[in-house]
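All protein chains of the complex are present and in place, except for one that has been dropped.
Labels A and B are assigned to the chains in the order they are written; within every chain, residues are numbered from 1.
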Amino acid sequence: MRRESLRRFWYHFGRNPLSLLGLSIVTLVVVGALGAPWIAPYPEHAGRFVNFAEAGQPPSLHHLLGTDTFGRDLFSRILFGYRISLALGVVVLGIAVPLGVTLGLWAGYIGGGIATWIMRLSDVFVAIPPLVLAMAVLGVAEPSLTNAMMALTLMWWPWYTRMIYNQVRSLRLEGYVVAAQIIGASATHIMFREILPNTLPNILTKAALDMGFVILIGASLSFLGLGVQPPTPDLGTMVAEGARYLPDLWWLAVFPGLAILFVVLGFNLLADGLRDALGEG
Amino acid sequence: MIAVSLLEVKQLNLSLRTHTGLAHILKDVSLRVEAGERVALVGETGCGKSLTLKAILGLLEGKGLVVSGKVLFEGEEILGTPRILRLRGVQIGFIPQDPAASLNPTFSIADQLLAVVRRVRRNLPKEKAWALIKEALVEVAVPDPDRVLASYPFQLSGGLCQRVLIATALVNRPKLVLADEPGTALDVTVQAQTLRAMRHLTEKSGSSVILVTHNLGVVREFADRVYVMYAGTIVEHGPVKSVFQTPRHPYTRALLDSVPRLTGGGLPQGLDGHIPDYTSPPKGCRFRPRCAFARPECAEEQPLRQVAEGHEVACVLYAEVPRG
Partner (left out) sequence: MADILLEVRDLTKEFAVGRKRVRALNGVSLGLEEGEILAVVGESGSGKTTLANLVLGIEMPTYGDILYRGTPLKTPRPLHMRRRLQYVQQNPWTTLNPRRTVFQSVALPLAVHKLTPPRLWRERVAELLHLVGLGPEFLDRYPHALSGGQRQRVAIARALAAQPEMVILDEPTSALDVSVQARVLGLLLEIQARFSLSYLFISHDLAVVRNFARRILVLYRGQVMETGPTEVVFRNPVHPYTRLLLASVPVVSEEEAALRPSWPWDAQDRLGPGEGCPFSSRCPWAQELCWRERPSLVPIQKSHLVACHFAELFVEEVSHHG
């Protein structure tokens, strides 16, 4: 019964304080990002707002994390920055995961010449560090959020293909897969209804972990000026700009940096918790 | 002075915290093994027989375990004491269920046997130690001991691995050997040979054996006495002959009746229902919900009552029956 598995999942998940911490962080970030226009004390500071009278102020009750060189509230900008980070993660994984998983299922269950070719290609992609690859792509294409998303998607699917491929190779010998074959079920049914559901815990765990990584690499690209362009409030861009004013206006680089750390840590802890709890299920 | 039994388990209780609550698994399990005796602990999946064995061996681990009771080896407490660590492999041998998984794949058979021998006789010269382990393999009818000694576990068949494990458990001539479903993973012909080897060897060394099994046939072929477990309790125990010829407890009877006979006569009936949920087991006799003879009194605790020489049953049906 679904409810019973859910209860077991919560029992194991809830017993680990770190998993709960991860979940809380992720919830906090998601709520903060989605609700930014209402939660942020100065939502208008997200864009091309300028108020030199309040520029470069250190953290205070008025501006929790201080203001930047244009007088914009840093806390508000970080909340809006999370919107970009999460959107990047959701779009990249939203395309890369289904694509990678489908290719992995196909290569693992049906196989054949094209499948071999796909696996070779994924080998190549996996061998190159993601950041380097993305930089190469963005070196050719124009730096923008869309292009950053495309570059990251391009290099993320092979990881899922490989993971699913390996799992399918062992799952296809399971009794229930053999049973479905003997009954005469179609390959589509066996791949998507029999095998795929049993790989979901792994996919979910990896996706949670990758959410953190995609955000981190996206921020790195922005930091290098290859991603989101100002004035859109991106955490990586903010760190890059703030770094110019170190150490005097330290909060400009430190808080966006901590914000990145915070969300990446949150997804990592969540993924660990998912892995343990789903493994027990 | 009363003679001390080799092993005595007294009122062993074991509970485990799970996500559905506290599971009361073992309830007042008591058993006794005398020197040179072969005792079987028989029951179906989930009846707690392996847990009992682990408790004796001090192999219980994990969070959420609540254990109470006594395990006395030659009169001294070993439950939850470091004493068991010194006894294991020396005075108490263990034959695990899965032969392939129980040998270390990175060491040769000779290395593994020698390590066990050296636990007792640290300074034994190499030639003598070799002779000893070779002899140990010959005793369990290993056809080509030199080749087997030089082999690694993955090079041997399941049957040979099982025999190596028996040799390992017995090489130090322990006073007690615990065997967890030996040969279950093996073919019947190999299992028969395995049991013969175990019987022969323990007879020769005078070791006592506790054999945990679900196979009643194995019990009859191997053991002197038997304890029948149901849902974490001992429902009946006694000499094998007595229990097999006149089983008293309704569960023992149903279990024996479930075994298909080599003589034919049609399929047996089997037994309806399943073991109770340990988080809320029935009060009194735990077999009550499945029992054809259940009556209101069964909700009370049923102590073990003697029905014949050394044969005791925990069932209300025998409450008024005179002894004998």
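Here is the rule we use: contacts are C-beta pairs under 8 Å (C-beta built on N, C-alpha and C of every residue); 3 or more make two chains touch, one makes a residue touch a chain.
This structure is a prediction, so every number in the text was calculated from the model and none was measured.
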Missing chain touches which shown chains?
A, B
Full-complex touch with the removed chain, picking from B:Met198, B:Leu216, B:Cys298 or B:Ala314, is B:Leu216
Where the complex has a chain not shown, which of B:Gln191, B:Ser208, B:Thr233 or B:Gln302 is the residue touching it?
B:Gln191
In terms of residues, what is the contact footprint of the unshown chain on chain B?
44-45, 141, 143, 158, 187-193, 195-196, 214-218, 220-221, 244, 254-256, 258-272, 274
Those residues of chain A which, in the complete complex, touch the missing chain
1-2, 4-5, 174-176, 178-186, 189, 193-194, 197-198, 200
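Note that only the chains that are shown with their structure count from here on.
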Distance between chain centroids, defined by C-alpha means - chain A, chain B (Å):
52
For the chain B and chain A complex, residues of the former touching the latter
19
Which residues, counting only chain A, touch chain B once they are in their complex?
7-8, 11-12
